[in-house]
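Next up is a structure, given as structure tokens.
Removed: one protein chain of the complex. Kept in place: all other protein chains.
Chain naming follows the written order as A and B, and within any one chain the residues start at number 1.
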Amino acid sequence: QSSVTVFGVLDTSVIHAQGSGPNGGSRTQMSSSGNSFSRLGFRGTEDLGGGYGAGFWLEAGLQSDSGGVIPTNVNNQLSGIQASSFGFSRRATVSLFGPFGEVRLGRDYTPTFWNTALFDPFGTGGGIGSNHLYFVGQGGLGAYVGTRASNSVGYFLPANLGGFYGQVMAASGENVDVEGQPNVHDGDYVGARLGFRAAGFDIAGSTGRAQYASGDLTLSNLGVAYTFGPGLAVVGGLKLMAEYHQDKLGQREGRGGLVGLKWPVGPGMVKASYAYYERDALVAGQADLASAKMALGYEYLLSKRTSLYATVARIHNDDGTSDSLGGVPTTPGRPATGTEFGITHVF
Amino acid sequence: QSSVTVFGVLDTSVIHAQGSGPNGGSRTQMSSSGNSFSRLGFRGTEDLGGGYGAGFWLEAGLQSDSGGVIPTNVNNQLSGIQASSFGFSRRATVSLFGPFGEVRLGRDYTPTFWNTALFDPFGTGGGIGSNHLYFVGQGGLGAYVGTRASNSVGYFLPANLGGFYGQVMAASGENVDVEGQPNVHDGDYVGARLGFRAAGFDIAGSTGRAQYASGDLTLSNLGVAYTFGPGLAVVGGLKLMAEYHQDKLGQREGRGGLVGLKWPVGPGMVKASYAYYERDALVAGQADLASAKMALGYEYLLSKRTSLYATVARIHNDDGTSDSLGGVPTTPGRPATGTEFGITHVF
Partner (left out) sequence: QSSVTVFGVLDTSVIHAQGSGPNGGSRTQMSSSGNSFSRLGFRGTEDLGGGYGAGFWLEAGLQSDSGGVIPTNVNNQLSGIQASSFGFSRRATVSLFGPFGEVRLGRDYTPTFWNTALFDPFGTGGGIGSNHLYFVGQGGLGAYVGTRASNSVGYFLPANLGGFYGQVMAASGENVDVEGQPNVHDGDYVGARLGFRAAGFDIAGSTGRAQYASGDLTLSNLGVAYTFGPGLAVVGGLKLMAEYHQDKLGQREGRGGLVGLKWPVGPGMVKASYAYYERDALVAGQADLASAKMALGYEYLLSKRTSLYATVARIHNDDGTSDSLGGVPTTPGRPATGTEFGITHVF
């Protein structure tokens, strides 16, 4: 019974972010999770024989700059957010796995999130270089199931399918079906992801839908990557990436794309990305609301577990859009800029 | 100082519960703790020599379907519930033990809870098969000290008393005794449990009282069990169990009983129970409010640490009673039914 691994990440940075125009603010702050989300977890597996096994995974998000916590959402709806409480918000699953693949129950990532994160050179980090489609899109950070879903059943294909990989997930909002309850399906979710990886090439598509009486959320995306030379090692060859993304919340549509690269240089990696996202105007007939983000960074590897990083980023806002960096407001139609220095320590 | 054991349980199930009549709802949901309460804990002991030792135990409840948390209660009263916060709600104790037995300080189970749980074939689980006396009785789940008490001193008899075992507990609500404070004893608790176990036979009685200005809560119960054949091993022989229970909250009395069995069949166990509970009507002179629950389940052991389980249950409500399953409302006087499939993984 001593099969428990305690693991985690502490990622702490200093960000200087700046808006512009009359409403623009500025701030220099310590932040958490610039390169990889800070976390503390407990996991383990048990061999059941015959190639079968059971496993568990409990992973809590945390704020490495303050010791604060990241709440979970117990029902994939507004009412399910557990205030400022510590919880296993990142993942809480029990699994059975074997030659058939893996069945996973509990709170886990949605299939569409993986496509967003894995085809971005800045990965799953939360700093100023991170995924524009995820941070400002309708189906990302702000959506109740934009990253994860609670009360989910997931199935993952086994690893030996000649390069194919994939997963499906269904999750429930768990509302009681009783006379006069209009939102019985709020928080229900289904999603799927299918990919193929071979010879340095990687492509995957995913799609998902969450139901809400106030308007369903759908998200579909496609990611593609090619790695030159020695392959997918941590310091491998130049890797090029691209994503296409479309989402719809109620009747409001959004769409965008990202291109990026990861390039081993010296004892680390250059990362660069350009992303564009536009959503329909709130009033039909008006111009779309669009913004674009450029990010450039370098991650210096002190060891396999510890690295230093520096990133610069700039958001260009079209008229009427005021997407910003680091929580610092900018004026509609005016840019936002940011600089970040940080350390990532994995344990 | 490396004497810390990280341990826990993830128990996740899918429940379909159904009420009946005009107010009856239905729901299919993922749930936590059907067979055993999900938890994460840290514990250890230190040898002090001469048969003496010290130990600690920190155990937090959690929701394996969502990563959510189970709050603790710091003063055994309404005001002591720490909202939706993670905490060592299940147990937080430091102990000294030796030939004299064990003295335990902190938050721990009340003596009466153990009698309720250990003489029920469904044990301490929280699923649809679990203890009716505990889930609907006045001294169970809904009572501030129905399961555990904070600020407690407990004493446990040593193990070598020829089959006798027992414990006493006193706990404090910790209100300041100051002029004009009427509820100074709210949350104060005393309880005791005494049992005898030999030759497959097990019997124990317990009683406890918590003080509240709004009305004291008292609970007394008696449990008896007999195991045929090889004894108390995990997969032993047929085990028969029975409980008698009575509680009183203010002037309102309740009483009930449970009979059950645990029967090793194939690579697992059949579990069955029938329980009946009635409480006084709220208005004197009216009929008692009564309900009964039947539950039948099978637990399939994949290993010592992992099992799959299935349970069906039905509650019969008398006129005026609307006890339900899985949080799904039913109409007074009408039944509630449920089905559950789940997995328990101990680490």
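Just so we're on the same page, contacts are C-beta pairs under 8 Å (C-beta built on N, C-alpha and C of every residue); 3 or more make two chains touch, one makes a residue touch a chain.
Note that the coordinates shown come from a computational prediction; the quantities given were computed from them, not determined experimentally.
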{"item": "Residue among B:Ala83, B:Leu161 or B:Ala287 touching the omitted chain", "value": "B:Ala83"}
{"item": "Hidden-chain contact residue, picked from the options B:Ser13, B:Asn151, B:Gln167 or B:Thr311", "value": "B:Asn151"}
{"item": "Interface residues of chain B (partner: the chain not displayed)", "value": "1-4, 6, 42, 44, 46, 48, 54-56, 58, 60, 69, 72-75, 80, 82-83, 85-94, 96, 105-107, 150-153, 171-172, 174-179, 181"}
{"item": "Touch list for chain A against the chain that is not drawn", "value": "5-8, 10-12, 14, 19, 22-30, 40, 62-69, 83-86, 302-303, 305-306, 327-329, 343, 345-347"}
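As a convention for this text, only the chains that are shown with their structure count from here on.
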{"item": "Chain centre separation in whole Å, for chain B relative to chain A (CA means)", "value": "39"}
